[in-house]
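First up is the structure itself, then whatever we jot down about it.
The complex is shown incomplete by one protein chain, all other protein chains being positioned as in the whole.
In order of appearance the chains are A and B, and numbering begins at 1 in each one.
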């Protein structure tokens, strides 16, 4: 497969800070226009994967591996070279739109400055395009919002501004890091629908980072499950969710509330995965999931399982293959 | 050792050294710091028996610096202690009582903060006469508003914590909550603040004494020594060197100590670093 067909090809990505390695050899490919979900608990390394791809890691963090995008390897690009791509061929929507928007600049300026920087538009032309963008993402009174400051908007409006900023230059890939987690439940679905439609319209690829499995089921076509800095299972959404091979994925799926397991009995509880995510500084030997895994064997305690199987693969010595085997 | 950072270590060493010198001056001095000894006047540093030389009246510089350390420690610690006590009481009062009291105390602190201290000290010295107690009083007046602000905002933060609410629901009185829960939790912030204002007090005292409205003979202060030295700097610059160096070393030591303590005691910074 040639690189030009893909929005992004990540190979053996490591992200770390000193002795701490938050991402340990992550690989995945998103074809042009494809949509991949990246799931995992907090601390599993999914945000660090995104920031590593974007070259936006906090001071002291470094990245290793290769990230093929638009014919180049993003790893090792200078900040200046990366700045020409960020917001143009690859862009990102952050979790908390209130803190992610500049509090002292009007949101219109924040959107138009991207258009002017990357597309070399005049001020008037940039403003016209910004108004178009606002209309596309269903912002009421776009002319008024253009002159508003972030604190004058609602959470949902702010996140739609962030989406507008990410979409403005028709990027090949949009990374959305928990884009609805900080929002009121009532507007989450609306914002998600707008993001989905706008991405589809532009033909951009999407990397959706979330711990919310239904979101992935609704808008992604493939999914990768991260645990302790590694991808433990990946494949087409339908297959992974219907027949999960890794015990961790099974646990995640079972701990999601669905119409089947919602109960109003006081004593009823959702099944949880026993134990806790191990701290990155203190990973157990072998498979990092083995202390919490019902199927763990001696092998699991000593050797890291390789990631095997395509298109639906898992990193497990004893994958749950066959529909009947899921315990 | 995680708690021992470089600031803390250097600051602690310098501060302890200054305190030791001040204590030593109470029991031992190489010479009398005030009695003139004209035959030995204006000796350069390194003169036999006078490692740092003597001043225009033949008084030993080392002896004067040692008494100066005592003055700095007394005035700095005195000013910082009074304002710590007063400021914390007022700050806790503001934080724990109703809106009106809080507003009154806070605005009063704001007003006091906007009055330039040096000018007010001049006025105080003019009306009360100069001297150590006036200086300590003036320092307490400048520093109290800062302690009010710091203790108030720290206490407000603690009062919103769940365990305080729990203690209140449990029926604990307001004073009990303040003494048992709030004070221990803001102590770290206050200790850091105390160290920094200890240093600021030493700087201010030196300035006032330099202006001639702080300490005067027979009292000795590093600022006073600099004042006297300036009349003779053309002749002997070392006289203007030693007291200034002493101030820098002690103030630097206390500020480093404060910074080091903040890194150790401030849970917010510690959390950010983790």
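Please note the rule applied: contacts are C-beta pairs under 8 Å (C-beta built on N, C-alpha and C of every residue); 3 or more make two chains touch, one makes a residue touch a chain.
Rule of thumb we're sticking to: contacts and distances are computed from a predicted model.
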Absent chain [UniProt protein name; select from "Sigma-70 family RNA polymerase sigma factor", "NADH-quinone oxidoreductase subunit N", "Putative oligopeptide ABC transport system membrane protein" or "Lipid-transfer protein"]: "Putative oligopeptide ABC transport system membrane protein"
Identified contact with the non-displayed chain, of A:151, A:242 or A:303: A:151
Option from B:13, B:26, B:111 or B:166 whose C-beta touches the chain left out: B:111
Absent chain, residues of subunit B that touch it: 107-108, 110-111, 113-120, 122-128, 199, 203, 206-207, 210-213, 223, 226, 229-230, 233-234, 237, 240, 243-244, 247-249, 251-252, 255-256, 259
Positions on subunit A where the hidden chain makes contact: 54, 56, 58-60, 79-80, 83-84, 86-88, 91-92, 94, 96, 99-105, 110, 113-114, 117-118, 149, 151-152, 162, 165
